[in-house]
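A protein chain is absent from this complex, but the other protein chains hold their places.
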Amino acid sequence: MFLNQFLIFAAVLFCIGVYGVLTRKNGVLVLMSIELILNAVNINLVAFGAYNSDIGGQVFALFIIAVAAAEVGVGLAIVLLIYRNRRSIDVSEADLLKG
Amino acid sequence: MTALILFAQQSVELTSTEQWVINVFFGVIALVSTAAALKMVTTDNVVHAALYLLIVLASVAAIYVILGAEFAAATQVLVYIGAILVLLLFGVMLTRAKLGADDDLNHEQRWIGGLVSVVMLAVMSFSLWEAFEDTKVPTALNPDDFNTGAVSESIFTDYIVPFEAISVLLLAALIGAVVVARRD
Partner (left out) sequence: MLSLLAAEGPSVPEVFDLVWLIPAIMASSFAFILFFAKRLKIQAHWIGIPAVTACFIFSLVIAANWIGYTHDVADSHSAESHSSDSKSEDGDHSDEEGVGASDESAAPFVNAEDVVVTQCGSDSHGDDHGDDHSDEGDHSDGEAFGAGETAMGADLELAVSEEGEEGHSSPCPVINEVTWFENGGSAAEGGSDIKIGTFVDGQSVMLLVVVTFISMLVHIYSTDYVNGDRRYTHYFAFLSLFTASMLFMVLSSSTIQLIVGWELVGVCSFALIGHWWEEKPNSDAALKAFLTNRVGDIGLLVGMIILYFAAGKTFSIATINEMAVSGEISQNTLLVAGLFLMGAVMSKSGQFVLHTWLPDAMAGPTPVSALIHAATMVVAGVYLIGRLYAVFFIGFGIDGGTLNAMALIGGITCAMAGLLAFVQNDIKKVLAYSTVSQLGYMVLALGVGAYTAAMFHLFTHAIFKACLFLGAGSVSHACHHSFDMKADMGGLRKYMPKTFWTFMIASGALAGMPPLAGFWSKDEILVGAGAFPGTGGNGTFTIPFIFGMAAAAMTAGYMTRVIWLTFFGDYRGDTTPHESGPRITTPLIILAIGSVFAGFLNVPKQLPLIGSKIGLTFEEWVEPAGVSTFPIIDHGKPSLGLAILATGFGMAAIVVVWQYYKKLYSIDRKATEYTSHWADKNGLLKAGHTMLVEKYYLDHLYTDTIAGGTKGPLARGTYWFNQNVLDGIVNTAGKSATVAGRFIYKYIDQGAIDGSVNGAGAGAASWGQALRRIQSGKVRSYASLMFGAAAMLAAVFIIAV
């Protein structure tokens, strides 16, 4: 088993996730794409853990899963709030930061 | 997979046949999950996207198994598929997303996202290849170092501070989500 097969697979997932974040309008779909990115990172962590024979990789993957859960919770709350205020979850319409 | 074979055999070195089996298995999983991920970011049906995400998440769990991290794989299934995905489906439901095909899910300028991600993929693949080339993951693993017991011991000794921090983070996220989403 090459280390690179895992890492490059993770890179592919990561880039697909980035594509999703950049192109999707629907807030929930953006969140899903973020999950993809987080999973890609997790694969890297576990793969490096196995490569170095270090349990820390797995442990941090677990931590990231916990953080992802928190992130989805807050993210969905925000999406719901946007939906309630604007009757739409199109993130491209939210441009209050416009300078 | 490694872990399963190790448990079955109680040996520390995989035979070449076993390695071949594992590589084929990995290839299949990688292909399926890449395809599912691509479908997820391109499909025009929100519920389908969630189902494609399920496939990706399950594949990632399988990758963990191949790498001998069975506890992480179990957590992946429990938390991601059991909780996060359900939460996302709730989100789909609560925002009254259109069931069935919806042709207004993507931006017009998809090529920007495509370009960015292709460039990133190229950069990352190139640098990964430069850095690791054909480095191998050791297959001679001692199961005692990688089982659930080892994970728990590590969490509660070496990583106790990050663990507590994550606990606080979860609490904060819980309260934050309630505060943000409640009607007042």
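Things worth noting here:
A and B are the chain letters, set down in written order, and residue numbers restart from 1 in every chain.
Here is the rule we use: contacts are C-beta pairs under 8 Å (C-beta built on N, C-alpha and C of every residue); 3 or more make two chains touch, one makes a residue touch a chain.
Just so you know, these numbers come straight off a predicted model, no measurement behind them.
Across the whole complex, the hidden chain's contacts among the shown chains comprise A, B. By the touch criterion stated above, the residues of subunit B touching the omitted chain are 107, 112-113, 115-117, 119-120, 123-124, 126-127, 130.
Although one chain is hidden here, its contacts on subunit A can still be listed: residues 18, 21-22, 91-92, 94-99.
Simple rule for what comes next: only the chains that are shown with their structure count from here on.
Centroid to centroid, with C-alpha atoms defining each point, subunit A and subunit B lie 9 Å apart.
For subunit B in complex with subunit A, the touching residues are 2, 19, 22-23, 26, 30, 33-34, 37-38, 40-41, 46, 49-50, 53, 56-57, 60, 63-64, 66-69, 71-72, 75-76, 79-80, 83-84, 87-88, 90-92, 94-97, 104-107, 110, 112-114, 116-118, 120-121, 124-125, 128-129, 132-139, 141, 145-146, 150-151, 154-155, 158-159, 162-163, 166, 169-170, 172-174, 176-178, 180-181, 183.
Here subunit A touches subunit B in the complex through residues 1-9, 11-29, 31-33, 35-36, 39, 42-43, 46-47, 49-51, 53, 55-63, 65-74, 76-81, 83-84, 89, 92, going by the rule given at the top.
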